[in-house]
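One structure, as C-alpha cells, below. Some questions next.
A single protein chain has been omitted from the complex, and every remaining protein chain is retained in its original position.
Per-chain residue numbering starts at 1, and chain names A, B, C, D and E are given in the order in which the chains are listed.
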Amino acid sequence: MQKNFFEDCQIGEKTLSPGRTITETDVVFFAAFTGDWLPIHTNAEYAKQTPFGERIAHGMLVLTVGSALLFRLGDAALLPKATIAPYEVERVRFVAPAKIGDTIHTEAEIVRMTELDAAHGLVAIRGEIKNQRAELLAVFTLKGLAGRRPASPAGSAGGERAS
Amino acid sequence: MQKNFFEDCQIGEKTLSPGRTITETDVVFFAAFTGDWLPIHTNAEYAKQTPFGERIAHGMLVLTVGSALLFRLGDAALLPKATIAPYEVERVRFVAPAKIGDTIHTEAEIVRMTELDAAHGLVAIRGEIKNQRAELLAVFTLKGLAGRRPASPAGSAGGERAS
Amino acid sequence: MQKNFFEDCQIGEKTLSPGRTITETDVVFFAAFTGDWLPIHTNAEYAKQTPFGERIAHGMLVLTVGSALLFRLGDAALLPKATIAPYEVERVRFVAPAKIGDTIHTEAEIVRMTELDAAHGLVAIRGEIKNQRAELLAVFTLKGLAGRRPASPAGSAGGERAS
Amino acid sequence: MQKNFFEDCQIGEKTLSPGRTITETDVVFFAAFTGDWLPIHTNAEYAKQTPFGERIAHGMLVLTVGSALLFRLGDAALLPKATIAPYEVERVRFVAPAKIGDTIHTEAEIVRMTELDAAHGLVAIRGEIKNQRAELLAVFTLKGLAGRRPASPAGSAGGERAS
Amino acid sequence: MQKNFFEDCQIGEKTLSPGRTITETDVVFFAAFTGDWLPIHTNAEYAKQTPFGERIAHGMLVLTVGSALLFRLGDAALLPKATIAPYEVERVRFVAPAKIGDTIHTEAEIVRMTELDAAHGLVAIRGEIKNQRAELLAVFTLKGLAGRRPASPAGSAGGERAS
Partner (left out) sequence: MQKNFFEDCQIGEKTLSPGRTITETDVVFFAAFTGDWLPIHTNAEYAKQTPFGERIAHGMLVLTVGSALLFRLGDAALLPKATIAPYEVERVRFVAPAKIGDTIHTEAEIVRMTELDAAHGLVAIRGEIKNQRAELLAVFTLKGLAGRRPASPAGSAGGERAS
C-alpha cells in the first residue's frame, strides 16, 4: 500500500531492503569523497597485518549505504511519501565490519511514532544492516519528520508531484 | 602534540576542522553513491517550491563529510593514532540544511572517556557542524575505540607504521 | 499494484517518472565515463559560438538517465518484477537538447505486448523524455523481456527476493 | 583521411574502435549514475543464482560505452568532423551480456546516407559491439546529423576549431 | 599523416589540442582523488580572501588534464603510435592558475629527438597550457619513449592492434 502521510504508518511494520554488494570501488569512492583514507580502508599491505586480514569498508559507508537502501523500496518503504527530512539519528552501533565483496541489506521496523503538531509527526525506524551470512554489521535508529494528513477534504493528493 | 594512545587524550580538549565547500558535485555524487535521489536534493524545479527554495544537501552527506573533516587534522586530531574503529554514533541531530555553496567545518570536543579493558578505551567526541555564518547544521556524538598505551617499555612506537 | 509477471501488464498503462536535474556534474561525468568529449558538451567557449549558445548534455546521457528514471518507480513501474533484461531499443529520436540545469522526467506507456513462449513475453514501452517546460527532448521505445506467470500453484512468489 | 563533411563519407566504409575492459568500477559507476541498481548488476549473491552466475553489465552501459568508443578514433572515425549531433538511434538489439572483465570493442560501417537539405545530411552507421572472443553483445544503428560541404570557396575551414 | 614510429616524427612539428572547460566538478574530483584538499581549491570562503578571490584548480590538475589533452588528437598527435610510455617530465613551470570555468588547451611542439638504441628513441615535446584568453598557465617538457621502425620489410603494421 502506498503510504502518503504519518497516519498511514504503524508501529511494528517491517520491511526488507534490496541488497548491494560493497565493492572496492565503493570503498575507494568513499575514501575519496570523505577524505578518510585511514589505512585499514585504503592500504592493502597494512590491512593484511591487522586482525581483519584485509581492507574493510568505512563504518560510515556501511551506515550511509545501508540506510539509503531503504529509499529504494518505493511503495514498500516504511516512511511515508510526505517525509520532509531525516530528523535525528538516535544511535548507531557498529558491530562488525563489511569486507570488500560482502553484500549488505537492511531490515527495518517502525518502532515508535510521535505526533509533533497538527502538521508533523516523527516516525522512528530501527534498521539492522546485515551481510550475506545474516551477520549483523550495524544497528541504527533513524527518525523521519513526516507530514500529517491534512484535515481538509482536498487532502488526498499527498507526497511530491512528478518529482 | 601527537597523540598515540587513549592515555594521551583528555576530556575538554577541543579542535577545529578545516572547512569544505559543499558543491553541487558533492550532492550529485552522494545521491548517486547512496541511491537517495529524493527530489529535495536532486530536482531543482521541485526544490524551488519548497520552503528552502532550492536543493539542499542530504543530512547524511553533511554528517559524513562533517565528521570526516576531523580526519584531516593530522596531529591536531582529537582521536589518538591508535584508534581502531568508530564504535558508536550516539546521536545525530539535523538542525538546519546545508545549501549548495555553503562551506562547512566541524568544531569538536572530547566529552567523555571510558576504559573498556587493559587494551582499549572509548573516547567520545561531540562535534558541531557549522556553516560559514557559524549557524549550526548538525550535532553528533561519536565514540572511537582507541588502543591503550602498552605497559611494557617497548610501548613507545604506537599507531600505524608507514601507512 | 505490484506487477510480478508479464500477465500483470496491460497495453495502455501509463506512468510518470520522478524528475532529475541535469547538472554540470552529470555532463562532466558522462564525458569522462564514455570518453565522448565533443566540444559541444565540454568546451564552454566553443559552445558559446554554436546555435545553442552553451554546452548541452550528450543525447545518450539524456537517453540513459531518462530511461533509467523509470527504474526508480518501484511498484509504479510499467515493467513487471520478473523482467529479466532489456531486450531491444526499437528507436530513439533526439528531438531537442537538454541544457545544464534542465530538469527532465519521462512519461511512459505500454504500447505493445508479445508472447514469446511459455515462459517469456516482451513488453514494449514508449517513453517521452521531457524537460521542465514539458518540451519533448527524446522519444524511445524499449522492449523488456519479462517472465510469464508460472502455471503451477506455486507460482505466487514472483520477482527477486531480498535483492 | 580526415573527413570534414557529409560528402567525405561513403557507404561501405568500415572502422574498428579501440577496446576497453568493462570493470567492476564501470558497473558500479553506471548503476550510481543512472540509479539502475537492479540486482543482476549490483548484487553478487543474487547474481550467483541466475543463469549468468555472476553480475553482468547493464545493456545501456554496453551501448553507451560501445558506441562512444567510436568517438576515440580521431581521423579514423566514420562520422565527419562536421557532425552536429546524434539524430536517431534506429534500433539496438541486446544479444548477450558483458561480464565484468570482458573487453569490448565496436566494429562499424556506414550503411546508409541521406541528403536532408542543402546544409545537412544523415549518415547511418551500423555498429557491432563484441567481446574479446568476438562474440556479439549488441548491434545498433545510429544516424548522425552531418554538415554538408559549403558550395562557396570559403568552405575549406570545416569542423570545429581549436576545440 | 599517421605516425607509427620514432622515425615518423620531426623536430619542429606542432599541434594544437582540443579545449576543455575546467569545471567545479573537475576540481572536486581531483581533490577527492588525490586527497589534496588545500583550502585554496576547496574552501570558497577562504579563497575569497586570497589574492585570487576565488577557488583555483590544482596545479597538478592543470598539468594532468593539459598534457592528457594531447592524447585526444588521434592521428594529429605528436607522439607516434608506437609510444611505449612516458619516460620523463623534464620540467613543469606553473605560471598562472586556472579558475573554475576557464577553458584550457595545449599547444605542443617536438623540441628534441634522441636515439636510445636500435629499438627505441626519445621524443621530447614542449607543451604550453593556455586558457581561453591565450594566457599561459603552465609549461612542461615531456619525453616519450617511442618504438623505432623495424628494419625488416614486415615493419609496416606498427602501433597497437584493435586496442
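Miscellaneous remarks
Here, a contact is a pair of C-beta atoms (placed from the backbone, for glycine too) under 8 Å apart; a residue touches a chain by one contact, two chains touch by 3 or more.
Just so you know, these numbers come straight off a predicted model, no measurement behind them.
Only one of D:Arg72, D:Arg126 or D:Lys143 touches the chain withheld from this view, namely D:Arg72. Contact between chain D and the absent chain runs through residues 18-21, 23-26, 29, 72, 101, 103, 132.
Within the complete assembly, residues 32-33, 35, 37 of chain C touch the chain that is not shown. Listed here are the chain A residues that touch the chain not shown: 24-25, 28-29, 37, 39, 42-46, 55.
In this section, only the chains that are shown with their structure count from here on.
For the interfaces B-E and B-D, the C-beta contact count is higher for B-E. A straight line joining the Cα centres of chain A and chain E is 43 Å long.
Averaged C-alpha coordinates give centres for chain A and chain C that are 26 Å from one another.
Rounded to a whole number, the gap between the C-alpha centres of chain A and chain D is 38 angstrom. Counting partner chains per residue, chain A has residues 18-19, 26, 29, 33, 35, 37, 72, 163 touching two or more of them.
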